[in-house]
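Of the protein chains in this complex, all but one are displayed in their positions.
Residue numbering begins at 1 within each chain, and the chains themselves are lettered A, B and C in the order written.
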Amino acid sequence: MTPTVRGRLQQLLASAGLVVIFAFFAIADSNFLNYGNVTNILFSTVVIGTLALGTTAVIIAGGIDLSIGTGMALCAVVSGVLIVNSGLPVPLGVLGAILFGGLIGLVNGLNVAVLKLPPFIATLAMMMVAQGLALVLSHSAPIYFSDHPGYSDISIGSLIPGSGFPNAVLVLALVAVVAGVLLNTTVLGRYTYAIGSNEDATALSGIAVRRWKIVIYVIGGLFTGLAGVMISARLGSAQPATGLGYELQAIAAVVIGGTSLSGGKGSIIGTLIGALIISVLNNGLQIMSIPQEWQNVILGVVILLAVYADQARKRTA
Amino acid sequence: MTPTVRGRLQQLLASAGLVVIFAFFAIADSNFLNYGNVTNILFSTVVIGTLALGTTAVIIAGGIDLSIGTGMALCAVVSGVLIVNSGLPVPLGVLGAILFGGLIGLVNGLNVAVLKLPPFIATLAMMMVAQGLALVLSHSAPIYFSDHPGYSDISIGSLIPGSGFPNAVLVLALVAVVAGVLLNTTVLGRYTYAIGSNEDATALSGIAVRRWKIVIYVIGGLFTGLAGVMISARLGSAQPATGLGYELQAIAAVVIGGTSLSGGKGSIIGTLIGALIISVLNNGLQIMSIPQEWQNVILGVVILLAVYADQARKRTA
Amino acid sequence: MTPPLLEVRGVRKEFPGVVALDEMHLDLNAGEVLAVVGENGAGKSTLMKILSGIYQPDAGEVRIDGEEVRVGDPKHALELGISIIHQEFNLIPDLTVAQNVFVGREPRRAGLFLDHGALVAMTRELLDRLHLPLDPNAQVGRLTVAQQQMVEIVKALSQDARVLIMDEPTAALNDAEVEVLHGLIRRFRAGGAGALGRAPSSAPDGNTAGGAGALGRAPSSAPDGNTDSGTGVIYISHRLEELKAISDRITVIRDGRFVDTLTTAEASLADVITRMVGRELPPAGAAATPEVPATGRPVLSVRGLSTKALLRDVGFDLHEGEILGFAGLMGAGRTEVARAVVGADPTTSGTIELHGRTVRIPDPATAARLGIGYLSEDRKQLGLIVEQTVAENIALSSLARSFQTAGFVRRRSIASRAASAIQDLRIKTPSLGALVRNLSGGNQQKVVIAKWLVRDCEVLIFDEPTRGIDVGAKEEIYRLVRELAARGKAIIVISSELPEVLRLSHRVVVMSEGRVTGRLEAEDATQESIMHLATLRRSPEAGSP
Partner (left out) sequence: GCGSGGGNNGQPYIAIVSKGFQHQFWQAVKRGAEQEAAKQGVRISFEGPATEADVEAQVTMLTNAIGKSPTAIAIAALDSRAVAPILRQAQTNKIPVVAFDSGVDSDIPVTTASTNNKAAAAEAAKHLAESLGGTGKVGLVVHDQTSKSGTDRRDGFVEWMRTNAPGIQLLQPQYGGGDQAKSADITKAMIAANPDIKGIYGANEGSAIGVLKGVQESGVQGIKIVGFDSGKAQVDAVASGQMLGAITQNPVGMGEEVVRAAIKASKGESQPKVIDTGFFWYDSKNVESPQIKDVLYQ
């Protein structure tokens, strides 16, 4: 199967779980299925979704990136420093934050591809460094974009007037398309799958594995930067202490979406579905006002079932 | 190289990093190198160390266990429920908590080995479930062992009178030996390496891979249970809300110790050293009263360097 | 009249899109070596996987001593006394030779604890008895393909089986090693694994428990009674000339169907081949190697190449349109030369000149960019991405060069190019989209070759290019290699099959212990002259230059 075909297949499979969960809540609670709430679900998927999309390629290439959570916070702070403290125009500040994410990715890439450090360690270290730097740069205090209303509009504004449909969701859709195209139709995508599937063979086939790995981490980093912009735009402030734990949720979304942590297999659509499964569950359980301690239990069990169903079909498929 | 030999080698290599870091602090700050503080360091290593030791085999076998953190909290609560609420004698309660850990491991093992779920997902789900159950069982309130002074002695008591040397450290040493023996001298250990190195080939050699995987997760779970006892004994109470994040630190200790997340390679000594590197760094940086946001940055960088040095030597070795 | 040791009756096996086996018959008598031959993709390995419990047949039955058995899984196969050497290795890279040989049958103390001393002693004893130069404590992942093949053989022999299945055990071996193996097989056929030796009396008490257990009789394995009724060997190979030497009878299969069973003594190679391919083939070695064009200037010259591990001062010239053969015993360093030249392994010294210009080659990517391609001897680990499709594998090396516009992959041109490559090499695959994992061993090898043909390098290094490839296809590949040379490509052929080296090469470089011990022109190159140079040992005083 070509990556695309595989992707389409996984899409159908994984989506089944999503559909079932969605249908359940729609029947169970009248407040679930309405324009407003569905918009909320999509909206609450944006940040994790962006991180997950960016890290999908990294995981398919057989790597992992634990620094995306705190890295996101750092990029948010950078955006704040550029726009609020240094008074850069919003577009430039946004660009700067995204590029800074790319820089984080570059460092990760060099540590993994050149210094040959285990991705887990390299990015774990970066996770700590980013967390610290976010606090240092922000002097451990949130940076507020209150004087730059345009900034919040990146997330909560709405290009479609009166629709109340937040731009953030459009952004997510856009980056999903970009990620999908990159992974399914470009040489980079092919190499990503090849490296994750058998790095030695790929290298002996005359592919500059080292260079491509770095590129993959850099791209992941750019997504981290974007996620930093999206979350700070949503909150109207750069929160230096948030982010820890986001990496786990993002990776979970990727894996729930059928991407294998051992590399070589995975798809963007799967990741989107994985991210949606998580946020639909969170939203639905809260809408039904399930006691919070039970929400965790149910979340765990349902994810287990969803992935199991997915796998069972794959095997029969 | 036999696993043992490899283990010894890694020990030497990894320990180099530890020695350097330790020496640095000893020179840098006069308050670092004294009986009291070194005891502190060892003592603060106990919980993460126990978790790391237990999860080393799981990782060598090519798996991963994200549920050890919240699982530990759940086992602590179980211990509280048994001893405080149900009035069981302390030894029985402790045993019960440890066995309950084994039960958690059993469920993980079944999900991974029988349902063939990705270890990451299976144990991520268990992480959530355990977190929720801990709160449910404890009614979201700590359970205090105040009326069972004997319980705290498991951790902070001292068998060596007057030495002020806490039992917890002895426990850690003991379980380290047990883990080392299991991994290096038993059939279980051999199969752990074999499964992690090439699961299919191991199965084709007529080894009941599925059964052994379950065993490995169960043993990991027993260690989780013990960790639950050790932390609740130290705190004199079972804290249902703690635990999240411990899994990452434990896994980090394992990987810093030279165990490969792709399975087949690793050692107990390495894990011990990895855990010590982390706690020496934490302690040393605080002793030198480095501002905390910088502590993270330094921690990250030093871990990176330590692992890099380790690898560089391995390559030349 | 006792029933055959092993019988296969009307076995059928279907895979999505392929009928691998249909109406398959086979019987193996006690005390005989039965050769099974057929073209790539004929169904040999599939049949063996059924016998060893990896696949379940869709129809038909298997009998042992006349009794029908259902081989449930590999463990069950071992219990029935069937042990197999798979075409694709099933070794555990992070374990040592000793640990691999006895995995699942470790000598134990108190049931749970490993007896490391005994394990090593037993393995060493075994290796000595088999005259195999392997270190029991060597990590298998670091061995060469040939050495790994040896480990597989030792492991299988040590399992004290009644039926020993060998799926192309000699594909990666050279004649000397093949000889050793044949010796082993004869002794095995004669008296079963027991004949390979009793438990080392020197061995610690710990393991004398399992007397032949020293040779790994699994606790669960067949009762002693079995060996009385003798043992048999099923031997799969594409090196037809060796069948004469080792086999008693030859079963030929084609397209998953039983064709015929011949008695080796009475059959000629021609008979076998005709039945295999279903048509006459031109007599082997017909087309002679064309002369090197007079213009032949050196394309690649290597000087003083040394590596930390093995190579010492290796040098050679490769000319335009030349086919340069590399011969040597296992571990001689041929693969390492190739790996060093393309930058896959670090070198300690040496210069590489391309068209007279000195070049630095830090990695295979650079090598490929400079027009040097290396086809690895280890197709599964280093040659293929088995989880990807035939088309993806064939295109991999050439994506950036031939199959992209502005970074976007041109699927159609890949499809057409791959399709034609599949035709040229007669690769047997259900479709372009089939996973390489599901191809037969020989067809996988063809995919590796196709990949490099598509890449169209100026210098091509083939390491064991015909490993596991059937006679017909071999001729095809020889033809291709000659064509490439005729088109001015410079080609290195590393092969453990001397006939192959002799037939293809204009000149032959012979290596031993990491040094070049001789360079022979085609006319001076003979089995004898090569073996002489290949076995030259370093004299004590002659240290490294």
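We adopt the following convention: a contact is a pair of C-beta atoms (placed from the backbone, for glycine too) under 8 Å apart; a residue touches a chain by one contact, two chains touch by 3 or more.
All values reported here derive from a predicted model rather than from experimental measurement.
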Next on the checklist: Please identify which residue in B:135, B:154 or B:306 touches the non-displayed chain.
Outcome noted: B:135
Item to check | Hidden partner interface residues of subunit B, rising order | outcome: 29, 31-32, 34, 36-37, 40, 43-44, 47, 135, 140-142, 144, 146, 156, 164, 166, 231, 234-237, 239-242, 244, 279, 282-283, 286-289, 291-293
Checklist outcome for this item: Those residues of subunit A that touch the unshown chain are 29-31, 36-37, 40, 43-44, 47, 135, 140-142, 144, 146, 152, 156, 231, 234-237, 239-242, 244-245, 282-283, 286-287, 289, 292
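Going forward, only the chains that are shown with their structure count from here on.
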Checklist entry - Of all residues in subunit B, which touch subunit A in the complex? => result 66, 111, 115-118, 120-122, 124-129, 131-133, 135-136, 140, 244-245, 248, 251-252, 255-256, 260-262, 293-301, 303-304, 307-308, 311
Checklist entry - Hey, which residues of subunit C end up touching subunit A in the complex? => result 342, 344, 363-365, 367-369, 373-374, 376, 381-389, 391-392, 396-397, 399-400, 404, 407-409, 411, 433, 435, 451, 455
Checklist outcome for this item: Seen from subunit C, its contact residues with subunit B in the complex are 54, 74-75, 78, 86, 89-96, 99, 103-104, 106, 108, 112-114, 116, 137, 139, 218
